[in-house]
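Omission of a single protein chain aside, the complex is shown with its protein chains in their original locations.
Lettered A, B and C in written order, each chain numbered from 1.
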Amino acid sequence: MTGQGKHSLQRNRLYPLFASLILLSGCRADMPGFMNPQGPIAQAQRHHFWVIIALVMIVVIPVIIQTPLILWRYRYRGHAVYRPKWDMSRWLDIIMWAVPILIVAILGVYIWRQTHELDPYRPIAGDQPPLEVQVVGYDWKWLFIYPEQGIATLGQLVVPVDRPISFELTSATVLQSFFIPALGSQIDVMNRMVTRLHLEADHPGRFEGKNMQYNGEGFHRQRFVTRAVDDDAFNDFVQRTREQGQPLDRDAYAIIAQKGDNRDVARELGLNTDDTDAVIRFSTVPDGLFHTIMAGSPIDWSAMTITPPQQGTTRTSVIGGPSDNDTAPSSDHPSSSHDRKEAQP
Amino acid sequence: MSQNNVIPIEHNATQDAQKTRHPGLNLGPAHAHEEDTREEMVFGFWVFMMSDLIIFGLLFATYVTMLGGTAGGPGPSELFEMKSAFIETMLLLASSFTFGMASLALKYREDRTRLVFWLVVTLLLGVAFLFFELKDFHTMFDNGGVPSRSGYLSAFFSLVPLHGLHVTGACIWLVALLGQLAVYGLDAPVKTGILRLAILWHFLDIVWIGIFSLVYLGGLS
Amino acid sequence: MLPEIYSIDAFMTEKDRGQGWQAPDRYEDIEMPANSALGVVIAITGLAMAFGLVWYMWWLVIAAGLVTLVAIIARGFVRQTTRTISASEVQRTHEHWLEQVRRTTPINRSQEQTTANHGLPVPPIEGAVQ
Partner (left out) sequence: MSDAMSSIFGRLGWDALPFWSMLHDHSPMTLINGVIATGAAGMVVLGALAAIVLVSWLGKWKYLWSEWLTSPDHKKIGIMFIVIALVMLARAIIEAVFMRAQQAVGLDGGFLTAEHFGELFTTHGTIMVFFMAMPFLTGIINYVMPLQIGARDLSFPVLNQVSLGLTAAGAALVMISLVLAPFSTGGWTGYPPFTELSYNPGAGVDYWIWAVTLSTLSSTLTGINFAVTIFKKRAPGMKLFRMPLFTWTALCTAILMIFGMPPLTVATGLLALDRYLDFHMFTTDLGGNMMNYVNLFWAFGHPEVYILILPPFGIFSEVFATFSGKRIYGYKILVIATMCIAVLSFTVWLHHFFTMGQSAHINAAFGIATMLIGIPTGVKVYDWMLTMYRGRIRLSVPMVYAIGFIMLFVLGGMTGIILATPSVDYQIHNSLFLVAHFHNMLIPGLLFGMLSATNFWFPKAFGFRLEERWGYRAAFCWIIGFMLAFFPLYVLGLMGMPRRSVAYFEPQYLPWTIMAGIGALVILCALLCLLLQLWVSIRDRHANNVFVGDPLGWPDAGMVGLLTAAGIQLPGAARDLQH
């Protein structure tokens, strides 16, 4: 991405109109969100944001500038020419239609390309294979399962820097929206459905993560910290989680499934709640936990082994149908074509 | 500037009515006066039908998207009975035909007895349709086909009974019109009432054809 | 009494020519819709039904539904749906109003926001500095 240079160039152009935004860019280092991007996706999004503003300004600026000029020039008691019956000019009309059509045409091509490029379902190319993370939304916390590592955390997501992350997401309750602004896109999570998201962090650091879709009184507390660390630190984190964490067993899960935020879970689990980040580590998770939650079927608590990596979950494949977990294909199983949720009228 | 264009000049009312007469109003030349005074009502009813059609269209679309949502419960092949659906279709088609006869009786000013006769036959056919439909639902319930069982059945029971509810409403309207006919004779409101009810009746027939083909035939094929 | 519209801005054109505010040659009776309580009934039953549904007061839902149905059917039996305003009344009102127009002093646009503004403007003149 072209980054800083192009951005500040546009900034100068927009100065008179976007005083507030500029003010904001002044303290950008301090600013959360994608104006201070920490990954390629968010950086591209910031770039698009300014490109679109620059293009649309071609239509907007004349209105903002000319309206006061017209008001002054043709004011009552002014001396400008008065033509009460003038109501049509072919040339002005052609320009009026042509300019927006041209801009929309350019924008259209641009959007088509960028939408495909930044599709959250599209894997990010990288030297290393992506890190698989499974995310489950609860009222009002997020559970992160690392299927390759066989561990899980709550309240904190730890990812290695410069390695793509491939998320599989679902919700154990109502509709929610998973979002790490500094890294990139948000995506909705729904029960009985799996959505996908691909992100990458290119700076080490701590970034806010949240839920964007209102889901009850603890909504604003449904937050987590994303920690982007180097590979050694990540391995260290995995190791420590395996050693120091507690198993995600039936009792622990019952606590997670209750309504409450990270801190409530920590308190119930008997952990120190003074730590505002309230990171909760689980050393082992049941087999196929993510998909059983997604499918709403009972969890097999006897199979607490390290899960092998999920293979080849493409967007068109069916995930979590009854065949996927023969542990408990109950009769109230939904038919499972909801992986890629096509919106239909 | 103001397009509030005002010049108080007399105009020729009859000429104007000729110009704007709506083609959907088909009472015939014998009822010219009713056409002039009431054609707005019939046109308005057409517009209302369009709006109603949107409701049915959306429910059809929803039904199609929910076809997979049987959640292990009974599906079309376990629940639907072709014979009874066919009887219902025939009853409704016949009732549309008899309503057509009633419309003709009205249009050509045949005696009122004939009009009433066809209307009553239509009403009876409509009630018979409802009877069979309810019987169908009853059988479905007995076979575990209740709306709370699955998303699919919910979609079915939000679409088909809504049609039944419309038919019920149409029957009540028909009774009310017969009442008006008895009290006021064949005056303009009764005539346009019959005309509008006819539109509704044929509309419901068409919706049922949709239900029969999409829900019953589609489900059993 | 209804105007004949022959172009966009017909009224403005008439006023420009000094031909605005004409009396018609002949006045006719006009029909207006008669009062009806149906709106009020539906408002009350609609509220009652919704309130009953919210709090599970089923008797209220059924009662309100029945009243609605009866009211709509009863409305179908009403034949007196219009009232007539006689030609003489139309004429009296219209001529009184024309008289008002004649008595009112037209104002310039600079007087719009003063108490001299009684709603009658001086027509705009092409190219004039007003």
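Simple rule for what comes next: a residue touches a chain if its C-beta (ideal position, glycine included) is under 8 Å from a C-beta of that chain, and two chains touch if they have at least 3 such contacts.
Model, not experiment: these values are computed from the prediction.
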Chains in view touching the one left out | A, B, C
Have a look at A:Gln134, A:Ser166, A:Asn191 or A:Thr284 and name the one touching the chain we're not showing.
-> A:Asn191
Missing-chain contact, candidates A:Lys210, A:Arg227 or A:Arg263, resolves to A:Lys210
Omitted-chain contact residue, chosen from A:Met35, A:Leu157 or A:Ala266 = A:Met35
Had the left-out chain been drawn, it would touch chain A at residues 17, 20-21, 24, 27, 30-35, 42, 44-45, 48-49, 52-53, 56-57, 59-60, 63-64, 66-67, 70-71, 74-76, 78, 80-89, 92-93, 96-97, 100-101, 104, 107-108, 111-112, 114-122, 173-175, 177, 179, 181, 184-188, 190-193, 195-196, 208, 210-220, 223, 296, 315, 332, 334-335, 338, 340-345
Contact footprint on chain B, counting only the chain that is left out = 1-6, 8, 11, 16, 20, 39-41, 43-44, 47-48, 50-52, 54-55, 58-59, 62, 65-66, 68-71, 73, 147-155, 157-158
With the missing chain put back, which residues of chain C would touch it? List them for me.
-> 1-10, 12, 15, 21, 30-44, 46-47, 50-59, 75, 81, 85, 90, 93-94, 96-97, 100-101, 103-104, 107, 109, 112-113, 115, 117-124, 130
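To be clear about the criterion, only the chains that are shown with their structure count from here on.
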Distance from the mean Cα position of chain C to that of chain A, given in whole angstrom = 54
Could you put a whole-Å number on the gap between the CA centroids of chain B and chain C?
-> 34
Would you mind listing the residues of chain B that make contact with two or more other chains?
-> 1
Where chain A touches two or more other chains, by residue | 84
Partner chain B, residues of chain C touching it in the complex = 1-12, 14, 19-20, 22-26, 69, 73, 76-77, 79, 94
Which residues of chain B touch chain C in their complex?
-> 1-11, 172, 176-177, 179-180, 183-184, 187, 189, 193
